[in-house]
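Note that one protein chain of the assembly has been removed; the remaining protein chains are unaltered in position.
The chains carry the letters A and B, assigned in the order they are written, with residues numbered from 1 in each.
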Amino acid sequence: MTKFGSSLQIGRRGFLAGSVALAGLSQMPRAAQAQPQKGGVFRLSVNQGGTSDTLNPAEASGSQQIMVGWALRNNLTEIGSDNKLKPELATSWSSDDAQTWVFKLRQGVTFHNGKSLAPEDVIASLDLHRGEESTSGAKSLLAGVENITADGSDTVVFSLSAPNADFPFILSDYHFQIMPVGADGALDMSGTGTGGYVLDSWKPGVKTVLKRNPDYWKEGAANFDTVEVLLISDSGAATTALVTGEIDAVQSAEYKTLGLLGRDKNVEIESISGGFHPTFAMQSSQAPFQDNNVRLALKYGVDREALVKQVLRGHGTVANDHPIAPSMPFYDASIEQRAYDPDKAKFHLKEAGLDSLSVSLSVSDSLFAGAVDAVTLYREHAAPAGLDVQVVREPGDGYWSDVWMKKPFFTSSWGARPVPDMIFATAYTGDWNESQFSNETFSQLMLAARSELDEGKRAQMYSDMQVILRDEGGSVIPFFRNFVYARRADVAHGEDVASNWALDGYKAIERWWKA
Amino acid sequence: MNAILHELRKAPLTAKFGIAVVLFYIFVAVFAPLLAPFGESEVVGYEYEPWSAVNWLGTDSLGRDMATRMIYGARNTIGIALVTTMIAFAVGSAAGFFAAVLQGWVDQVLSRAVDVVISIPTLIFALLLLTIFGASVTSLIGVIALIYATFVYRIARAVAMGVVVMDYVEAAQVRGEGLWWIMRKEILPNAAPPLVAEFGLRFCFVFLTISGLSFLGLGIQPPAADWGSMVRENASLITFGDLTPLIPAAAIGLLTVAVNFIVDWMLHKASGLKT
Partner (left out) sequence: MHYLLRLFVQRLALGLLTLFVVSLVIFLSIELLPGDVAQQVLGQSATPENLAAFRRELGLDQPAHTRYLSWLGGFLQGDLGNSLISGLPIKDLISERMYNTFFLAGFAAVISVPLAVLLGVIAALYRETFLDKSINVATLTAISVPEFFVGYILVWLFAVELGMFPSIANLSEDASLGDRIYRTFLPALTLTLIVTAHMMRMTRASLINLLALPFIEMAQLKGASQRRLIVIHALPNAIAPIVTVIAINLAYLIVGVVIVEVVFVYPGMGQLLVDSVAKRDFTVVQTACLLFAATYILFNLASDLISIASNPRLLHRK
């Protein structure tokens, strides 16, 4: 199933003048595939979220909120099953300087409450994430937007403070769902949208029921009559319910039971390579990590192949201490892969003037399945090099507020981003620069690449940045983890499956069907 | 010494079995480093290797030797459970007896304090405290002991209340016997049987509580091995009919049954019944 080696290729035309073709076409499977069929009930188990989840996209963080949100609403742009950027509520977009962006809105689209889509809805929905009073988790993504204005009844114009060639990609983020403005001028966040499903009942943490929107504008999508989204946090319970046929798909399958699950012929396991990766981040402005030799020693001290094999059971690929996955655009395959080498680690330790080094590495199981195992194995790998990596298991509760970026050496995890700039800008500069990485050339390249419209030059810049992070960055990045999920054999999907999130880019509800 | 041996010889078969099992466990726990074929957290092969001459019980999810982890698990699990239960019973029963004998405001203050602790859901209270103090072995023991002490207090007090109103206790009080004397000579012998029964259960509950906490993400720090967490790690395999998690579970189960066989025998002897 791992077949996304060269996904997300974007030609200059592709992203600057978004395809004007019918978006519905992108959903159509190739001729050999079975046609999507309407009907049936789809019971889906997700594992992120809780009872207090809301339908406010500014607060969206887990799969329960994201998947339900995307069943009810659309964005201006979306990442398709083929991992390419697709028009959604916008039919096309263009920019001359990557600083002023003009988006044309799709005509004839109505919200569930009958209101027609208009620029005011788009502006209000995006303003939710902007300004002083915004509590949005995606505030920083729109920080560069100075102004959003309507131009007539079908056009929205964005003015940015600096050029950003990836801006249309940003709008595909799950936070930026479009909601209608009510008669009182307030945003309707109760679940009304333009999406393929209408909210029947919303009981976060338990069960959400969705009914098909018969007037959905997208063709070949939203095929199930009814969808039930259940929150099952225990993966054992979710797997069993899949086996007994009480649910049709699970968001995440436990590695240790994969072999047993695979024997069940009513169940299909999918393993999709994506950009999700953990980091072992060092505060590289502080001792002992401010010496790049120490950072290199810790990078050579991890056996990546062994981690992929033992922690991920082979469902992943080795990483090279930079966050650009093979499935992402601008990934440079020619950069030499760093291998496990205790002797080199020892050499760099000696260069740093040390015979041995003891460090504590914080980790929590809540980061990803096998997180504590990965660090426990890292400890065993690093020992021959004179590195004593102490495993500190922290409670998952409070990890982001008290451990992440607070401890000198900690484990973190990052989801896939559609383009390099989004991960570079987020995790290697600014507020969330978790390894306190600072490199003048890197910062300059990042700004230059944003306004560079020449594909070849951009690729070279991003390649240089990957090398800088590999050799000087403050994070050990051991592997990219596959999305491993499972479905009943009678649930079908198109030939391609998106790799930006699990379950077809978190859009299985609208893209899949019952065969 | 001879008297003890004599008692042991007279013990019923179940009690002898229980004692043998407990002695075996203690032996394994004490000599773990000598008995274990590998290091506690040493990776010796691939994950889930089958039983073999080298890895007697196969390997776990990280390729560590199962038999070795079981042996070290005996040490960690029994040690922690014993310390926790002893603290809980020492504190809980002493407080319970005090409250029953002294009554009045001592009883009120202790009972109300216990009410507060005990009326907050156990697991939630443990979750709160362990998140505040960090999930180290020391705080794990402290928190579980505190929670168990409240249960022990309730039972100790209830039983002691029944004894305190007996004529012979009143007689002792009239005789001018001290508080300590009354607690030791009059109440303890009478309250011992239900407390011993409770001890047998609580001792084994410690593993289960630890295991339950690790289900919620708080437990013993890796790579230390304990049976409760070992069951947790492999539990979901059982829904596919794979028996791996039964090994540590059986170790806990056998110990529970053995400890309670001994407890039953002691109860029987204490009751003075001949049949």
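The rule is short, and it goes like this: contacts are C-beta pairs under 8 Å (C-beta built on N, C-alpha and C of every residue); 3 or more make two chains touch, one makes a residue touch a chain.
What you see is a predicted model; the values in this text were computed from it and never measured.
Among the displayed chains, contact with the absent chain in the complete complex occurs for A, B.
Checked against the full complex, the one of B:43, B:249 or B:262 touching the unshown chain is B:249.
One of B:79, B:142 or B:194 touches the chain omitted from the figure, and that residue is B:194.
Touching residues on chain A toward the chain that is not drawn are 43, 50-54, 59, 61, 132-140, 201, 203-207, 228, 230-234, 236-237, 240-241, 243-244, 246-247, 397-398, 400-402, 404, 412, 431-432. Annotation for chain B: contacts to the undisplayed chain at residues 12, 14, 108, 112, 115-116, 118-124, 127-129, 131-132, 151, 154-155, 158-159, 161-162, 165-166, 193-194, 197-198, 201, 204-205, 207-208, 211-212, 215-216, 228, 231-232, 235-236, 238-241, 245, 249, 252-253, 255-257, 260-261, 264, 267-268, 270-273, 275.
Everything below uses one rule, namely that only the chains that are shown with their structure count from here on.
Spacing of chain A relative to chain B, judged by their CA centroids, is 46 angstrom.
Residue ranges of chain B in contact with chain A, taken from their complex: 41-43, 46-48, 61-63, 127, 130-131, 134-135, 217-218, 221-223, 234-237, 239-240, 242.
Considering their complex, residues 235-236, 239-240, 243, 254, 256-257, 260-261, 309-311, 313, 364-366, 372-373, 376-377, 379-380, 391-393, 395-398 of chain A touch chain B.
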